[in-house]
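All protein chains but one are shown at their positions in the complex.
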Amino acid sequence: MYDTIVIGAGLSGMLAAIGRAERGEKVLVLAKGHGATHWSTGCIDLLADVDDPLAGIAQLAIQHPHHPYALAGPAMIEQGIARVRAIGEAAGYPFAGSFNRNLLLPTALGALRPTAFAPATMIAGDARQLRDGRPTLIAGFAELRDFFPPLIAANLRAQGIAAEAAQLTLPPTQRQHDFSPVTLARLCEQPAFRANLGEQLAAYVRKGGYARIGLPAILGLKHATEVVRDLQNRAGALIFEIPTLPVSVAGMRLYQILEDELLRLGGRIQLGGFVQRAERISDTLVAVFSEAAAREQRHTARRWVLATGGILGGGVRATPDGHLHETALDLPLQTPDGRAGWFAPRFLNAHGHPVFQTGVRVDQRLRPLDAAGQLVYENVQIVGGALAGYDPIREGNLEGAAIATGWAAGQA
Amino acid sequence: MDHIELSLTQSLDHCIKCNICTSACPVAAVTDVFPGPKYVGPQAQRFRHAAQPVPDASVDYCSGCRVCNQVCPTGVRIAELNARARAQIVAERGMPLRNRIIARSGLVGRLSSGPHAPLVNFTLNFAPARWIIERVMGIHRHAPLPKASTYTFRRWFKRRKPATNGRRPQVVYFHGCSTNYYEPHVGKAAIAVLEHLGFEVIVPPQRCCGLPLLSNGDFPAAQSHHEYNVAQLLPYARAGIPIVGTSTSCTLTLKEEAPELLGLHGDDIRAVAAGTYDIFEFLRDLHQQGRLRTDFRPIERELPYHPPCQLRAHRIGRPVLDVLGLIPGLRLRESRAECCGIAGTYGLKREKYQIAMDVGKPLFDFVRASGQDLALCDSETCRWQISGATGVATRHPIEILAEAYGLSV
């Protein structure tokens, strides 16, 4: 019997679990597997397309009183993020940035992406610094199929950044082939590999006078800050990482520091446990059943947090005949009426696709409501992407809204 | 095709290509001969066709540890897809002699345990002999081979005076090959604990669960073993008598591996699967029902514990932590290493030995760093691998539980 079981191991779930474990509760995080944290940039996006995220959020909360940010409230946003930053700090993986001014960091295509906080390993890539006229080098490896310096540099140049591209020579290693970002990240933690990399970078700096060097986000899995520091010293230029396609090394690091923290606080994590049904007594959730070999496993707890991440996380699934359902507890969902309204004709429609706003409607305390506005469970809270009425990817608040609501559930 | 078969086939459809599995796979992390779970699993599966030549070879480097299944966010049964693909390779290209031998743990155990065990053990510890074995059979000369016991568990069990007084609830014990031939003390501890908890323990005739055969791709032989075991266990399963095992791999095979990989889904097979429990899973259930005795003596120790891959495949969390956590003073430090590397018989093979040692390194470091002279692990082959690599004695958690109950084994 746990005090709290959190279903889902994304940012929102981990924050809720850490919050409850900190209060001395016996906490279990039960999840199907890893998810969006591993796919994303490893930065903390609060709100894109505004200069001042916190002011933008305040505005958003007024316009959309049911938006997750409005439900969590400004205090939870600030405290949740402060907590993540403190965890990062303690783990030697600090985040930098501000609530009031978005950074603009280059993507692996050379677009400039707004984000509020980024790991220290990325921070030197802020466009405001890059635009200081001093030359920047974007460097990668031909063997890495997820990072191509020439197009990044060309797009950056078109945005007023003096960027050039270079392809580095892969330092000697035991491996003959298959250099994924994760593989390279492991190699970067080997001193000899790193020393060779540093020498190559130093040679470029001597030749081209680069003030900054952008590299793919492969600079270590466990000791990234040290790897970057070491390379900066060797190269004689500032270094910044650029996030790559999933799986994202920077995302893995973020997940890892949260998992370490939860375990340190005595919480438990069970992956590979797909929750498929619930057991209730009137409006109390008493148990859930997760899929297991030969029979289901029954889990009991006093209170529950559902953090299954919507369609992206697998918490919401659509059937061919156009129905959407919540996969763990079969909660009522707020969805567009009918399949005809699911999509916009353009893939990159500015407001995204209505279907992706599907989620669970909640009360002020994040507890699930049905279509009539009645409380479904008094001891369940919904956090992150499982919540209805927002599009975390297109609004650019994937991490922010997850952390804010997760933290709120961990406190209340 | 019934629904289980269908769900396995359809599970490859769930893959959204996200690379989470590949970044977690302990084998892909240490060698470039293995392209990783996404590639060999759901990706390659779209190119496989039972009536055409087998197109691939690299899937054979999958150790079956199932880290991938566990982290995959969409529920692709990668390890099972891999096992089936390996079976196709074996069916087409035949199985090397080496695999034939290590896959038959029952046979090897029968031949080597008993009064002549010391001689066998001597040979296996004798370097030139190991060198010959490596050359002829492809079993790496440093790979941890178990020490055969001087007596079998079954013989011991038959000769003892059983606790059948009164109307005790019954429980069936599935000991598996390793307990019978190599580690009878694990079985003795299990019997002691179960009887201490008021059960009458039944040990019906049984054969090797067949997992080594499954993981080496010899499906026909595995099927005959499984059918035999089901026939023996079925009356108990039907009577609602739980079947418990101390080997996480044997219980997993009964529950799921054999039925799913062999495509056996009859009612009998299902009844036995549904009646089978890992011993700590069973004890945890007892505790939840308030039926577990907690008259423990304190054990003031902090021990490293490695939850083996086979346990992960049960998808039941960490029952050892839940149960041993009740013992006053005992603190278990859970290893977060993915795998010890041995993965049943994988790490025994010449071409895979080094991979296995590299895979296991974080675990070995963890065990050594604990500074303890004892480590715990539920799986036999893992225990041998950990002890072999670190020199730290490694025991089954049931032995500690027996100790905490004050039972002499």
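Order as written gives the chain letters A and B; numbering starts at 1 within each chain.
The rule is simple: contacts are C-beta pairs under 8 Å (C-beta built on N, C-alpha and C of every residue); 3 or more make two chains touch, one makes a residue touch a chain.
Keep in mind that, in the parts below, contacts and distances are computed from a predicted model.
Set against the options "Tryptophan synthase beta chain", "Glycerol-3-phosphate dehydrogenase", "SAM-dependent methyltransferase" or "D-methionine transport system permease protein", the UniProt name belonging to the omitted chain is "Glycerol-3-phosphate dehydrogenase".
Residue in contact with the omitted chain (choice from A:44, A:227 or A:355): A:355. When the full complex is taken into account, the listed residue touching the unshown chain is A:146, out of A:126, A:146 or A:241. Touch with the chain omitted from the figure is made, among A:32, A:67 or A:113, by A:113. Within the full complex, the residue among A:312, A:362 or A:388 touching the omitted chain is A:312.
The hidden chain makes contact, of the residues A:4, A:102, A:155 or A:196, with A:155.
Where chain B meets the missing chain, the touching residues are 1, 5-6, 9-10, 12-18, 32, 35, 38-39, 43-58, 74, 92-93. In the full complex, chain A touches the hidden chain at residues 36, 39-41, 107-113, 143, 145-146, 148, 150-151, 154-155, 158-159, 176-180, 243-246, 248, 311-312, 314, 317-322, 339-340, 342-343, 345-348, 350, 352-353, 355-356, 393-394, 396, 398.
In the analysis below, only the chains that are shown with their structure count from here on.
Work out the mean CA point of chain A and of chain B, and you get 35 Å between them.
Put simply, chain B touches chain A in their complex at residues 18-20, 22-24, 29, 32, 35-36, 69-75, 252, 255-256, 273-274, 276, 288, 312-318, 321, 336.
Note for the complex: chain A touches chain B at residues 1, 28, 32-35, 38-39, 175-178, 180, 182-183, 186, 246-247, 252, 263, 268, 270-274, 290-295, 297, 300, 313-314.
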